[in-house]
Structure formats: structure tokens, C-alpha cells
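== chain A ==
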Amino acid sequence: MEAVYSRTKTLNGNLLGFCPGCMHGTVFKLIGEVLEEMNIDSSTTAILGIGCCGLAQEVVSYDLATAPHGRACAVATGLKRANPDTIVFTYQGDGDLASIGLAETIHAANRGENITTIFINNGIYGMTGGQMAPTTLVGMKATTAPGGRDPGQHGYPLHMAEIIDQLIAPVYIERVSCNNPANVRRTKNAIRKAFRNQIECRGYSLVEVVTSCPTNWGLNPGKSLGFLEENMFKEFPLGVLRDNTEVK
Partner candidate 1 sequence: MSKKLFLKGGEAIAEAAVRAGCRFYAGYPITPQNEIPEYMARRQPQVGGVFVQGESEIASVNMVYGAGASGTRSMTSSSSVGISLKSEGISYCASARVPMVYVNMQRGGPGVGTIQASQQDYFQATKASGNGGFRMIVLAPSTVQEAVDMTYQAFDLADRDRNPVLILGDGVIGTIMEPVVLPEMKSDEEVAALKAKHHGWAIVGHSREEKRGFLTPGFWSTDSLEAHCLELEKLYSSWEENDVQVEELYLEDAEVVLVAYGTSARIAKSTMEIMRDEGCRIGMIRPKTVSPFPARSFDRINYDTCRCVLDVEMSIPAQMLYDVRLGVKDRAPVECCLRSGGNLIEREDVVKEIKKILEGGGR
Partner candidate 2 sequence: MELNLMVAGFGGQGVMMIGKLLSQAVCDSTDYNVTFFPSYGAQQRGGTANCYVVIADGDVGSPKPALVDQLIVMNDVSMVRYRNNVRSSGIIFTNSSLVQSSAERGDVTVVPIPVTEMALELGSLKVLNIIMLGVYIGFSGLIDEDLVLDCILRLLGKKPEFIELNRKAFSLGLEAGRKAKEKV
């Protein structure tokens, strides 16, 4: 019988430790497929943020380092500048990229570092246990905002893709999701484009993936999808914010 589909070789077969309904596994699979299809997995390094994404360190077969909380873009800057032949991507959650790492994220984007950032935005701290994130929706409950996010106290959700879209240097910014097969395909295309930009030395690309966190949202995976589509997409609309990849 002919094999028409198989697990990407960039995942080593170890068990993914992610919760049911979590989209980290999907995104790592997509990244792996892209690296394999583009034949760059042997020259690629992931710089992981702190949090659930760290669970991937035992699962992927390509080079990898863990950055201090929020500093992935700075670590990636150093690695890429010192060794331009390596394909470098950061993989960061919302607390990592948009809260503690806001300065590193924005400055790397503003310098137009030739790196790829995959940003997982689910509006909550995962591994740490459901604390409020900079992207937590107004009214959404968190262990550190038990009454829900209150704009008077906590301000409003940060829109990272839009903020980075204010900068001149970045070449490609897209917000995607993995809530259905069509969007999974779009996410894969976005990831591919972001890596192609790096290979062609075009500069900084950001792919924001709006995802769910059933465990810390306190919803089952099915209801989480509903919440994602009804509430998260409203706050964080999907689509291409910038694509300068055709202009050189």
C-alpha cells in the first residue's frame, strides 16, 4: 500500500505533553513539516520561550535552546548574527513575548533581524497556571484576575501584531489560527512564508497563532473552540497585516 501521509521526521516520536485540545502540538507539527519540505531542518535552530512550549524540547529533532523568559528574540539575534547560515526561529507564548519580553520582541522586529517569530496567543499563562496575560480578554477570568480582566485596573489586551505593524522594518506579519482544517492550512502557509523570507534574507517575520487553552480557560476542547471563534477572533482578527515579501 502506498503511504500518503506520515509523521514528520522532525518530531522524534517522544510523547507530546500538551493538554487535550491544545494547539501547540499542531503548530510544532506544521513547523516540522515546513522545515522538512523546505529541506532546512538540518540547518534550523529553535529558540524556545518559557512556559508550555518548553515541553517541545524533548520532542523535536532539530537544534534547540531555551531562552530566559521573554528573551528569545535577543538570543535569536545573537545566534543569527554570529552564524547567519543557521535558520533561527523563536517560539513564544503571550506572557513571554508580549509581557516580560516586550522590549526584546519589539527591538528585534525594529532592527529587522532576519529571524522568524512564531507567537502563540491564547490569552492566558498556561504552565504557570492560568494567570492573567497581556492578551487576556476583558472580562475573562484568570487566577490573578479572579473577577475577570477589568480595564480600569488591568488595561486592555495588547495587540502585538498591530503594534509590530507600526514598525518600518518587519517584512511579514500575519495572524492565523488552527481552529479548523482550512485555518491549519493557512497557518502552514504562513509559517512557510516566514521561513522563506529568512532564507531569502528579507528580514523579520511574525506569525501570530491565536489558540485556545482548554485547561486554563476551564472549558472542554469543543467549547474552547467556540470561545476562540466567538471571542478571541473578535479581539484578534485573523489575516495578513503586512506582506512585503514580493517587494525587495
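Regarding selection, all candidates are chains of the complex that A comes from, given by their letters.
Everything below uses one rule, namely that contacts are C-beta pairs under 8 Å (C-beta built on N, C-alpha and C of every residue); 3 or more make two chains touch, one makes a residue touch a chain; residues count from 1.
Here the structure is a predicted model, which means the values were calculated and not measured.
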| item | value |
| --- | --- |
| Identity of the candidate that touches chain A (this complex; choices 1 or 2) | 1 |
| Touching residues (chain side chain A, partner candidate 1) in the complex | 9, 41-45, 47, 54, 57-58, 61-68, 71, 74-83, 85-87, 103-104, 107 |
